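Missing here: one protein chain of the complex. Every other protein chain is in place.
Order as written gives the chain letters A and B; numbering starts at 1 within each chain.
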Amino acid sequence: MIRRRMLAAVGLAMATLLPLTACGGGEDEAEGGPVELTVAVWSLASTPEFQTLFDAFHKANPDITIKPVDILAADYPTKVTTMLAGGDSTDVITMKTLADYVRFAGRGQLADVTDLATKPESAKLAGLDQYKQDGDKYYALPYRQDHWVLYYNKKMFDTAKLPYPENLTWDQYVEAAKKLTTGTGDKKVYGAYQHTWRSVVQAISAAQNGGDQLGGDYKFFAEQYRTALALQEAGATQDFGTAVTQKTGYASMFESQKTAMLPMGTWFIAKLLSEKKKGTTDVDWGIAPMPQRTGASGVTTFGAPTAFAVNKKAKHAAAAKKFVEFAASIEGAKAIAGIGVVPALKTDEVLQQYFALQGMPTDELSKKAFSPDKINPEMPVSDKTAKVDTVLNEEHQLIMTKQKSIDDAIKEMETRVKNEIG
Amino acid sequence: MSTADTAAPPAARRPRPLAQVVLYTVLGLCAVAILVPFLWMVSASLKRNNEVLTSPIRWIPDEFQWGNFTRIWDQIPLGTYLGNTVFLSLVITLLQVLTGSFAAYGFAKVRFRGRDALFLAYIATIAVPWQAYMIPQYIMMQKAGLTDTFLSLILLQAFGAFGVFLMRQYYLTIPDELCEAARVDGLSEYGIWARIMLPLSRPALASLALLTFVNTWNDYMGPFIYLTSNDLWTIQLGLRSFVGQYDADYAMMMTGSVLSVLPILVIFLLGQRYFIQGVATSGIKG
């Protein structure tokens, strides 16, 4: 029938068409003249770090102007995947997550920047290791690295006559949260707000227990889940089901003073600074190190880097590399630290500048929280990351909504990771 | 078939006051119940962002932020986005209605070999989710050099199977004797389409135009994938730009949503009037 013949013809056409997109490649450029560099970024208007970096870069390289390719944050990976599949020639691509990076690099869509990554200056870049591929190759360079800290509302601690949360264990954290919980209904204030992401339980547990989230053995999650459920049972945090279904915003919770404590990433600092400046919140806040396991020495938390990569088909590969290098350099770090974003390069000079920001808490506890002893990766990187992530997230929901017991769900995680991903 | 005014049910002919009151009460209650999420949207558009997502929900803002409705014009180029959306929606709707009703005549009133297989191919493709063929389609567009242009979206959405299917079904209800009579009178097939089918299918055309317009207006993924330059963006992209990497400005998003619904309301109120005017068949002999 017509359809079948058509299908065959089309299949043939596709088979010949698709490989064509793979070759081709970026044209060689004649460096020297003015260059317009295109950089794919997300939500340009609400992510000021990009424009800040562009301006600083243009100042340092007056012959290169930057044209941002603005992509909505929520579906950034979808659009970049599609663009790259079509052979798009945008010069620099921002790597929003490590899982995206692994996929793009694995397909050969990113240019090799190993020479930049192995320069001595790059050794100090936090999170650089996570971009290592095939043993010794790098296809992106991190320019920022966020890690998790405990935000707290100073006024609430003062009112409750509790000391600020220094060196808390998880049990002490739960106790403090219970004491800080007040009011009911509209006036309810939670002692802590645990956001609904699985990292809030799983990544911190892996980081502090040395567990491997890709390993297929997840018993190390159990203790952290007991903490999370205890908090919920005591009514000291918002119920998980409610938080998911009402799309509770952690920023709203903290800024409108509905919670006394909030474990969250350092990216929230920039937002708090700007909201206070605008006057939309008057919360008196500080940061403390994440609570630790009983008997643990030092402060261990987790974090995730963000990087720039050069498109293999970049029109201006040399200029693109220059930009990637600049963003990770001390000039780039200072530029973004100036607006409260945490750079991957954390030298003393950068830190000093960071804490000199207007509105930044300057107490010792906050400084200590900013430089933990160890920052483990939020999630190990491999081609299985995305799949394991899905499985762990699904079972996380079942534990937190109490549809499954902790032990059953952990067993289920183990079987599913074994069967579905292998 | 001679004249058919409208299928007005008896209730409208013999007005009974009590029945009217009951009817309006029932309709009014239903309308309010149905509109609850819309009311929330309006309420959220008048709040500060960190007051939007509270539980339990607060329906009335502490302080009405009427400023949101002026602020949004400064935050995003809403005028440009609205203009783009209006342009795309109008062109796509026009083409869809025109080519859809034209093709539908071929499928409903002309008999030829392979017609039904072809029709099946049409509606079968509706069954394939866009996520599945989005990338092959994009690669083709990129090869044609059409990405980041309005033309790509127009081509993509104006020739959908939906309009063809919809119009074909309505044409099936129009008796064939009508076409036969016209043929005897010496009208060509194109004449029959233009002079008989189009006027007869006004309610169907109105519903097709309305639904196509609304779907194009509210489409997010299509413009998101194909339109990269900010000055080509549509209103839905503008609304999503309030979602950042870690948080979202829901107040602004709802403000924009309220504004973007208003044109649809106008279009709907204009279009729905065709559902009561009925089929104006007078003058055509059956």
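FYI, contacts are C-beta pairs under 8 Å (C-beta built on N, C-alpha and C of every residue); 3 or more make two chains touch, one makes a residue touch a chain.
Here is the rule we use: contacts and distances are computed from a predicted model.
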Per UniProt record, missing subunit out of "Anti-sigma factor", "Response regulatory domain-containing protein", "ABC transporter permease" or "Assimilatory nitrate reductase catalytic subunit" is "ABC transporter permease"
Visible partners of the omitted chain are A, B
Among A:Thr81, A:Thr281 or A:Thr306, contact with the omitted chain is made only by A:Thr81
Full-complex touch with the removed chain, picking from B:Val21, B:Leu90 or B:Ala117, is B:Ala117
Interface residues of chain B toward the undisplayed chain are 1-2, 4-12, 23, 27, 30-31, 34-38, 40-41, 44, 53, 55-57, 98-100, 102-103, 105-129, 131-133, 135-137, 140, 155-156, 158-166, 169-170, 172-174, 176, 179-180, 183, 189, 193, 203-204, 206-207, 210-211, 214, 217-218, 239, 250, 253-254, 257, 261, 264-265, 268-269, 272-276, 278-279
Against the hidden chain, chain A presents residues 1, 6-7, 10-11, 13-15, 17-19, 21-22, 77-78, 81, 84-85, 103, 106-109, 239-242, 244-247, 386-387, 390, 394-395, 397-398, 401, 403-404, 416, 419-420
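In the analysis below, only the chains that are shown with their structure count from here on.
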Taking each chain's mean CA coordinate, chain A and chain B are separated, in whole Å, by 38
Counting only contacts in the complex, chain B reaches chain A at residues 48-56, 58, 75-76, 114, 117-118, 120-121, 134-136, 138-143, 147, 221, 224-225, 228, 230, 237, 240-250
The answer for chain A against chain B in the complex is residues 1-3, 6, 14, 17-18, 21, 42-43, 45-47, 69-75, 78-79, 81-82, 85-88, 96, 185-186, 238, 242, 246-252, 255-256, 258, 265, 267-268, 271, 275, 280-281
